[in-house]
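Sharing a structure, written as structure tokens. Questions coming.
Here the complex is missing one protein chain, while the rest keep their positions.
Now for chain A:
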Amino acid sequence: MAWLVVRLAISVSLLYTASAVFEDQVGKFDWRQQFIGKVRFALFDTHSQASKKLLVATDKNVFASLNSRTGDLFWRHVDKTGPEGHIDVLLMYGQDAVVVVGNGRLLRSWETTVGGLKWETVLDTGSFQAATLVGVQDYVKHVAVLKKSAISLHDLSSGSQIWVENLPDSDTVQYQTIYSGGNGLVFVLGVVPNSHIVIVEYKIEDGEIMNKKSVEAAWMSSLENSCTVISSGILLCADQITQSLYTLPLQSAEQKEMRQIHLQTLDLEVASGFQPVLTSTRPNPAQPPLSEFFLQLSPDHHILLQLKDGLIAPLRDFNPSYLAAFATSGERTVAAVMSPKNDTACSINLFSADTGRRHLDTTIIYHMDPNGGKPNRLYVHAFLKKDDSVGYRVMVQTEDHTLTFLQQPGRVVWMREEALADVVTMEMVDLPFTGTQAELEGEFGKKADGLLPMVLKRLSSQFILLQAWLAHLWKLFYDARKPRSSVKNEVTIDILSRDEFNLQKMMVMVTASGKLFGIDSKSGTILWKQYLENIQPNSVFKLIVQRTTAHFPHPPQCTLLIKDKDTGLGSLYVFNPIFGKKSQISVPALPRPVLQTLLLPVIDQDYAKVLLLIDDQYKVTAFPSTKNVLQQLQDTASSIFFYLVDSSQGKLSGFRLRKDLSTELIWEVVIPAEVQKIVAVKGKRANEHVHSQGRVMGDRSVLYKYLNPNLLAVITESTDTHQERSFVGIFLIDGVTGRIVHEAVQRKARGPVHFVHSENWVVYVYWNSKFRRNEFSVLELFEGAELYNSTVFSSLDRPHPPQVLQQSYIFPAPISTLEATLTEKGITSRHLLVGLPSGNILSLPKMFLDPRRPEVVSEQSREENLIPYAPEMPIREEWFINYNQTVSRVRGIYTAPSGLESTCLVVAYGLDIYQTRVFPSKQFDVLKDDYDYVLISSVLFGLFFATMISKRLAEVKLLNRAWR
């Protein structure tokens, strides 16, 4: 019977927490955007005229097919992260796309229409150099892969290896390129730097070496960067130092050295310090390349040249020109060249490759985004029009990883912001009030200046409100007359305003490439973007909201701290998060590496919170640093503490601010780095509210929570990685006094550790190296049955250590990231949001992670609604908040409160971005969507009339009785 009760209790509790999305709610308040990353290879499917496919391979190890008409994904394959899934090369022939993955580890062939894998072969070890399609008699049957010391030939239809041969002298010769002209031979080209070139000829049928020769080339250091093959197998190289081009027929036996052609003879000159780039084209992989090629002499100078009868002749000089690319449609090859038009626009023109003649009416105007990066790649899709002329579309890739697809005369067909595939950090900012709301707010914000002006001001603002209301009514009426489809729901930055429940916010996202985005959280529309140039690739970012939208008429203000990881030097970028505009405020220079930042609750006269930056000499810079701020800092200096972490020495140290804004060391904790290494330190979120100070127990007494806002959770991992001796350490340290509040070790545990620190609890996930499973552990801190000082918390005056309860559970899945829900007032119960590698986001009730879950059920624990302890944490499909909208490679989850207490806004980011709302305690403050207004009002009216009638009847009856 007891067991039945237990089960009943569990099922009731589950009933309470079960929350899933109904079918008709799909997409109502959530959206997902899928990304691919920075494009490294892009190929248009030229197999048929009507094909819309665009194949791309990216630096995020994603291989995908895009719809070239809309920019949407047809399909996408996300490979392993890191070098294991790195896509080395992408080749395409007909319906097949051949990909080499993981530095020559795998050779794969994909069917391009549906994205199915046709075959996969594991290649021999060795670092990848090059790969090419090998054709015989106008038909491609093989693919050749060149490794550092071997070459292998594979069948294109099955992937089976036909032959593999070791390369001669591979320890001295660097083999770098491979070429096949469709005549039954494969040429492997290697170089001994600053000495000579080696050319080895293989027979396709059996891999027999037909010929091997070496040619003097003392000026050459690398084949890959300076050479290409043109025409019928002629190696063409460019050298900056000798200012020359060199040619060498690969097959001829007579020519023993490369023929030098001085660029001077062509009236050309390479810009100093610029490595000239040669671009050739090969319309059909079974045939030799064309004899026309581009030579880039400087970053903005290209020239189209032709090799004819051993002579190089310029066809057309493009000066200035940023980018140039070839494209082929049918039998005709064209060259597209992008040249600057004016400061903000470029023009792209089409030229016929064999003559260099400009095609008429082929200009595409490309408007450069003033907030974006410069274009750095051009991909051209050429097609034959009905009148047999060549038409084309281009895809422009810019430094900020944006893809723009254009068609004539400059219409942007679609645009993809691939920088969003690598979001580093984000914040959600409240939207501003509308003009009228702000007007009202402003009235209260101003100082009173006499009775009459105040009355007039009130009247005017009331009038404005009336006007706005009438305009709104008119708009409603006007829209109602129009057919539904024509009413556009476009979001623009001008009409953005806070909604009734503050559910719509501005997502400010910072990406690794240094591009900032402002995204509307309701629709996912990008409202502004800003590319910060000269960002080092290994920078770390910290985004700080200094002033929210609450202080009209002061605009909201965000500050981004950009810090170089190696040097530690930082810079500040201050902007308005709603419009993305850079703020005019002067920013302090940071000449020394920044160690720590601190956002103080102290505000200046413009309502901006003060940001303290601590450099490596423990000097403090305040931003903003007005007189007012400095005065306030002096007044409150003795209560401003901060901590620094030096994980290489395991040192945590605390500092206090002095009146003269210098600092003094006040505490030091050293965790020996030889034994364990600090991997993470986390405080609590500043905007977190805890509604209840304690928990009511079964016997009606209260267990008070230990709510220390200065508590830091420090996680360490042992340096010994042996599975029996490895451990994970958890230290709870007071950030003001340096007091170690709790210290625990999880034995036989290993990282990566993910953890959440909130309220009075810490939840962490680790890998149990003994049982080989993931485990959750929860720590809760309580003051006990009595509060030491119930009015205010001070770290300096809390002598009794808290009681610590801990419990662990098995979690039957790996974990990518962990975050907790956050609501406005903290009344709603908390859920943990667990990002799984499968792309799902699990909303796990905190109720299951409660160290007070009893082993044996008692009357009291039932009273408290505690779930009996079970070692395994359940995973229920209905807890997946993103149903089938999986987030690939989820890296972070951001939670923000909304104006509704029941609702928490969630953004999960990784390769994709997913935004939704969660209701941890269901929507207790919102009427349901299908709430029956008609029924409730008819019942109300019915009752009202019933009372009226019965009252009347009663009166009549009373009167009658009185007469009797």
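Simple rule for what comes next: a contact is a pair of C-beta atoms (placed from the backbone, for glycine too) under 8 Å apart; a residue touches a chain by one contact, two chains touch by 3 or more; residues count from 1.
In this text, contacts and distances are computed from a predicted model.
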Report summary line: The chain missing from this complex carries, among "ER membrane protein complex subunit 10", "dolichyl-diphosphooligosaccharide--protein glycotransferase", "Histidine-containing phosphotransfer protein" or "Kv channel-interacting protein 4", the UniProt name "ER membrane protein complex subunit 10"
Query raised in the report: Among A:Glu427, A:Glu759 or A:Glu775, which residue is in contact with the omitted chain in the full complex?
Result: A:Glu775
**Report entry** Selected residue (touches chain absent from view) among A:Val215, A:Ile365 or A:Val669
**Finding:** A:Val669
Report summary line: Among listed residues A:Gly190, A:Gly729, A:Gly751 or A:Pro897, the absent chain is touched only by A:Gly729
Query raised in the report: Among A:Phe351, A:Tyr392, A:Phe623 or A:Tyr809, which residue is in contact with the omitted chain in the full complex?
Result: A:Tyr809
Report task. Kindly note down the residues of chain A that lie in touch with the hidden chain. Result -> 1, 3, 638, 658, 664-672, 675-676, 727, 729-730, 733, 737-740, 742-748, 768, 775, 777, 789, 796-801, 803-810, 855-856, 869-872, 932, 934-935
